[in-house]
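The full complex has more chains than appear here; those shown keep their coordinates.
Labels A and B are assigned to the chains in the order they are written; within every chain, residues are numbered from 1.
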Amino acid sequence: METVNVLILNASLKKEPESSNTQEVAEMVVGKMRDYADISYSSVHLINHTIPAGVSFDVGDGDEWPAIAQKMKDADIILFATPIWWGHRSSLMQKIIERMDSFDEGDSPLGKKPMLNKVAGIVITGSEDGAQAIMAGLTGTLSFMNFTLPPQCCTYWVGEVGQDPKTDPERRRKNEAVGTMAEETAKSLVHTALLLKQHPFPSDKN
Amino acid sequence: METVNVLILNASLKKEPESSNTQEVAEMVVGKMRDYADISYSSVHLINHTIPAGVSFDVGDGDEWPAIAQKMKDADIILFATPIWWGHRSSLMQKIIERMDSFDEGDSPLGKKPMLNKVAGIVITGSEDGAQAIMAGLTGTLSFMNFTLPPQCCTYWVGEVGQDPKTDPERRRKNEAVGTMAEETAKSLVHTALLLKQHPFPSDKN
């Protein structure tokens, strides 16, 4: 089996990755990818890195974004993983979308269209409501960033309105729909990543 | 107590209003309004009316929209009630937003800014996910349509992802958060409607 490189970008606001609902679902998706290819993966917990707000490739002052961008360049599949805060992707996810603006401009050290031939997957968790709207907002932007978005590219969990957030992990782990989605997402991301490794989009002539 | 006129516009796709989750929550909100004012209310189940797609005030051919628009003009509070379909307000709700376009143009028989001094409330129900995004989309448009949107102007129910939709009504009725929201929405809509009846926005001079 060919090796597929996967990168998780986790935008959870919690500093401890081990207790992150979002991380747990993202890793479930990666785990299920192993049925379809050899998987090499790494994970970036964004809150543990110094990433100033801005729209340049490198804003200086110890900016860790250029190194993370290089990891993105090296990956075949990138999982954008975010919690829901007030119906929106977290400010950390929005901040890296802003930082990706320099990819679109084409003048970054990563070259023109650095995300072409890469596949994007999405993982979202929240106590209630907002996953589909966040997924939509991400897919829209990621297509303009030149990612390919396969069928079932998103796995999410949202609970019923008005429950105690402390019991979220417990209810989520019991939810069979999440496992089914993760299976579909994993299969679809890997199939598409392998296709694009073998048959990449032709380069722009200019 | 002063009488407040309430109109429910129900955009459910189901023809039988009696089994509409959305209708049941909308009527719960209206019921709780009775603690704060005399309430006179009527309800329009949009799917039972002939409302062609379009953006004029009257598109002819038995168009029932002008009569519904007149009911809106006569109301103090309008509850926009919609189910969730693929994360969006139903096509019936979108259709009446499009028909309200003529209000914004100011050349309808209802006069300039026909919705000024009216209060909008929102009711949304769906098996899972989407209420806050739909609520957001409606509040944005309704502010431009000159409605006032009070605090807690929306009451909704959404369930956990992946449950059997047939059990939605049962789970919804048990959900205490919906009752609390309905109470907050009712109180806030009535307070604001009474304020605007007594202290309306000054008319435009031109």
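Just so we're on the same page, contacts are C-beta pairs under 8 Å (C-beta built on N, C-alpha and C of every residue); 3 or more make two chains touch, one makes a residue touch a chain.
None of these values were measured; they are calculated from a predicted model.
**Student:** Given 2 shown copies, how many make up the whole thing?
**Tutor:** Every protein chain is the same sequence, and there are 4 of them overall.
Basically, only the chains that are shown with their structure count from here on.
**Student:** Using the average of all C-alpha atoms in each chain as its centre, how far is it in Å between chain A and chain B?
**Tutor:** Whole-Å distance between the two chain centres: 36.
**Student:** What residues of chain A sit close enough to touch chain B in their complex?
**Tutor:** On the chain A side, the touching residues are 86-87, 128-133, 136, 156-162, 171, 175-178, 180.
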